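Missing here is one protein chain; the remaining ones are kept as they sit in the complex.
Note that the chains are named A, B and C in the order they appear, and that numbering of residues resets to 1 at the start of each chain.
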Amino acid sequence: MIRVSILGATGYAGAELARLLSMHKKKVQFMHLVSRSFAGKRLCEVYPGLSESLPVLEALDIDRIAADSDVAFTSLPHGASKEVIPALYAKGLKVIDLSGDFRYDDAAVYAKWYGEEHSAPALLQESVYGLPELHRSAIKAARLVGNPGCYTTCSILALAPLAKHKLIDVYTIIIDAKSGSTGAGREPSQPLHFCEVNESVKAYKVATHRHTSEIEQELSKLYGGEIMLSFTPHLLPVNRGILATSYANLAQKSSAKELVSLYKSFFAGEPFVKIYESGLPELKHVNGSNNIAIGLAVDERLNRVIAVSCIDNLIKGAGGQAIQNMNLMFGMDETEGLPKNAWYL
Amino acid sequence: MIRVSILGATGYAGAELARLLSMHKKKVQFMHLVSRSFAGKRLCEVYPGLSESLPVLEALDIDRIAADSDVAFTSLPHGASKEVIPALYAKGLKVIDLSGDFRYDDAAVYAKWYGEEHSAPALLQESVYGLPELHRSAIKAARLVGNPGCYTTCSILALAPLAKHKLIDVYTIIIDAKSGSTGAGREPSQPLHFCEVNESVKAYKVATHRHTSEIEQELSKLYGGEIMLSFTPHLLPVNRGILATSYANLAQKSSAKELVSLYKSFFAGEPFVKIYESGLPELKHVNGSNNIAIGLAVDERLNRVIAVSCIDNLIKGAGGQAIQNMNLMFGMDETEGLPKNAWYL
Amino acid sequence: MIRVSILGATGYAGAELARLLSMHKKKVQFMHLVSRSFAGKRLCEVYPGLSESLPVLEALDIDRIAADSDVAFTSLPHGASKEVIPALYAKGLKVIDLSGDFRYDDAAVYAKWYGEEHSAPALLQESVYGLPELHRSAIKAARLVGNPGCYTTCSILALAPLAKHKLIDVYTIIIDAKSGSTGAGREPSQPLHFCEVNESVKAYKVATHRHTSEIEQELSKLYGGEIMLSFTPHLLPVNRGILATSYANLAQKSSAKELVSLYKSFFAGEPFVKIYESGLPELKHVNGSNNIAIGLAVDERLNRVIAVSCIDNLIKGAGGQAIQNMNLMFGMDETEGLPKNAWYL
Partner (left out) sequence: MIRVSILGATGYAGAELARLLSMHKKKVQFMHLVSRSFAGKRLCEVYPGLSESLPVLEALDIDRIAADSDVAFTSLPHGASKEVIPALYAKGLKVIDLSGDFRYDDAAVYAKWYGEEHSAPALLQESVYGLPELHRSAIKAARLVGNPGCYTTCSILALAPLAKHKLIDVYTIIIDAKSGSTGAGREPSQPLHFCEVNESVKAYKVATHRHTSEIEQELSKLYGGEIMLSFTPHLLPVNRGILATSYANLAQKSSAKELVSLYKSFFAGEPFVKIYESGLPELKHVNGSNNIAIGLAVDERLNRVIAVSCIDNLIKGAGGQAIQNMNLMFGMDETEGLPKNAWYL
């Protein structure tokens, strides 16, 4: 039985993590659910529909958490994680951080994209980028995992085989990503007011979104050389799901069929990766599951590949992937407790 | 291990039933998934995102099904069930029918509301109305269950305690129900075209919807006298969920608090019924789960009770309730394999 | 040329009023657009897509407005109107108030439902309830109009012929109303956050919503006796539109056809009232227009009428009706500048 605590349990990602963990119940025991805003309440008061059996929300008390937890999930706003994680880590816990704070190999990259120095650069060296499809062995051995976010998971895996096999001109990569609104979090604001989002779509943080740097970091490692790319996020009037449409010029002629075959090899045995032999994924093909679905098209006129990838941003893009990492870090079946079927409807 | 077959596996209710059953996997084995339109394909070709491991869809062959199945779920259009079920039943299978065909105590009521004679009136006498909260013992002993639909489950349970305890003037019952569009099925039609449903709402089949008769049947039995009531369905631009707002004049003065207490007693021990002590349920409080949530308000000026109830129409209103019935019919834990947490998002 | 000013131009109702007035341009001249929060900006900076030609938003200065405006539309939060309108009125302007402050005949009713004394009870005696279909002559002569809100307009007109002709048992009236989210205003809050509203539906302020009292006031006058009724608002995941499903027991047997005929007589010549000979209205039949559409069904089993009525809450339920009132108050064609066709899509 793994004893787990969640810091930031009332954000959308934290609550979804709690929901998913409660389906892992044979092997997981909830110790502490921490919430600054709702301490003393039950999670089911904040999210009616969640089980009344979860523990009462508490204010943050690192000693209490450290005293009886095997692993802490930190689902805090960026920056907040950095303050808390060194303490948890020092007390011997395993930590899975859902913020951006421990996803970087290089503190200088963090500083550049986040506009501030990293406060725990030494620990950054300890942390592993928690994308099991790329870093499974390191995750198994890790005590601190930087759990990748939704845009990055969906983008990196869509392009990983092409980068690894140097099949594309890496100066031509463009990722046009579309995300459901849960990706923007639970905090009310004018741009996320129902009537503002509904029946509209917009691009935002064009050419400046921080996740660009994560995607570049991981694809550069696969490629063995520096990659810089365009990443454009869009906000969709749906709750869940990310669809990324990724473009790159092929370094040599390849058919969609050949690329599908390459992807199938690259991801052989991956329990949550679905490569489409034909057709392309849609949000409804993955929402509710921990899967990533990837489809491929080639524009022969332009010798350009178009990869379409989809994930549920709250599951494979947050809480589900965090559990996948926990399963690996504790030597369990990697798929334990994780939904394999999409809701579809 | 229970060996299950689904007839009509590619409708929305049938596919959701398959999805839910695949989470019940330790105790359920899929034998046959029957589809007239998609025989030879896999369910995951019709619903990408469902597991590839489900058996290939087959044309209907009652002998094959009867040869190796313990239970058949029939999720067929009304009328079609009546043709198939007698044969399955005669061969000794347990049958859980998701159509309206075997939900009636009286073939005359069926004939009146469906506009045709019932073709298997004798079997109608064998069938049990599959609402566990009202007929648990009979379901346990039944070989044929008429699984209630979405509107009826949501309406009957919302009013059952009031009818049973004769707390309301039964001539004043009005049920104003709002349903997500999956309730209208998978068949394309102009009124269900995306642009027609989106950003609109409508009432339909006002004063003529068949489910009225089911609600009246069950509430009349509880009340011990004939009840006739208004039931008005509305179509919502959402995928899932039913919210029913039910009105009735109180026979005597009662506070909301007293009624909450009454409901809590009536439903004591029910694993899927949530009575709100305060506040009212919303679709997002139940969607994704097998729960029904009920909240109560009393208008003291008018001495009128307003009950608001919500279910996921595809789960507690279809496939989930069917599994709950199966669990009971096979002596298993009633909650086995059924989701208790709503998705919320 | 009528010189108009809008106080509260950046709320959803105020901005829609500005949009509609800008299509009335041959006979309307904008003088002042007042906004506390956005003074100094242009309305098109708050609502990109509105014309750049509208005047710059200003802080409130009653003297400036009074100096050059013929009419002021006050689209302020409840309570705020009461502070401002006496001053505008005293300076000789015509005032059309979109809040609830000047819709009551009796200050005691206001005090009861709003929980505070009315601060200008004398002026309340001057104000006319701005529902042209019921009070056209009074509106023409009025200097102060309390423009009815969305729920009330949709509910009152749906039941007016029945109340006037005493065709219903007035103790049995139940109005189950469903509203788009613009009705809840522009202010961000948790319950109106996109992900909370989307794919959900909820009832709110059950048995306590203030608009109940307005509906009762107007129907009581038509009926010639006190009416108390149930009014239940619901929040829909759409931007615009209200659909009200109203129930009442018929005092005598009447067919839907007879009632349709009665409604057609009652509303004969009304430019914005559409009575359906068959079928029932949906939100998409009215959204974008100043119309109210009403359909009727009779449940012969129960001798109960069900009236379904729809309006665009921002047009016939707010800004459009305000313009209709302005047209009447200034002796213009009542329909001038008002959209007659729904968008449908």
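Please note the rule applied: a residue touches a chain if its C-beta (ideal position, glycine included) is under 8 Å from a C-beta of that chain, and two chains touch if they have at least 3 such contacts.
Only a predicted model underlies this, so the values are computations on that prediction, with no experimental measurement involved.
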Absent-chain contact - pick from A:R19, A:K94, A:H118 or A:R240: A:R240
Contact residue for the chain not shown (choose from B:T182, B:S213 or B:S309): B:T182
Contact partner of the left-out chain, one of A:H135, A:K178 or A:R210: A:K178
Positions on chain A contacted by the hidden chain, ascending: 171-172, 174, 176, 178, 195-196, 199-204, 206-207, 228-230, 232, 234, 236-241, 243, 245, 247, 280-284, 287, 297-302, 304, 306, 308, 345
Sites on chain B contacted by the missing partner chain, in the whole complex: 12, 181-182, 186, 188-190, 192-199, 237-239
Residue ranges of chain C at the interface with the undisplayed chain: 12, 15-16, 19, 22-23, 47-51, 182, 199, 239-240, 279, 281-282, 284-289, 291, 293, 314, 340-345
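Following the convention adopted for this analysis, only the chains that are shown with their structure count from here on.
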By mean Cα position, the chain sitting nearest the middle: B
Farthest-lying chain, centroid of Cα atoms versus that of chain C: A
Chains linked by the largest number of contacting C-beta pairs: B-C
Distance between the centres, which are taken as Cα means, of chain B and chain A, whole angstrom: 36
Residues within chain C bordering two or more other chains: 195-196, 199, 237-239
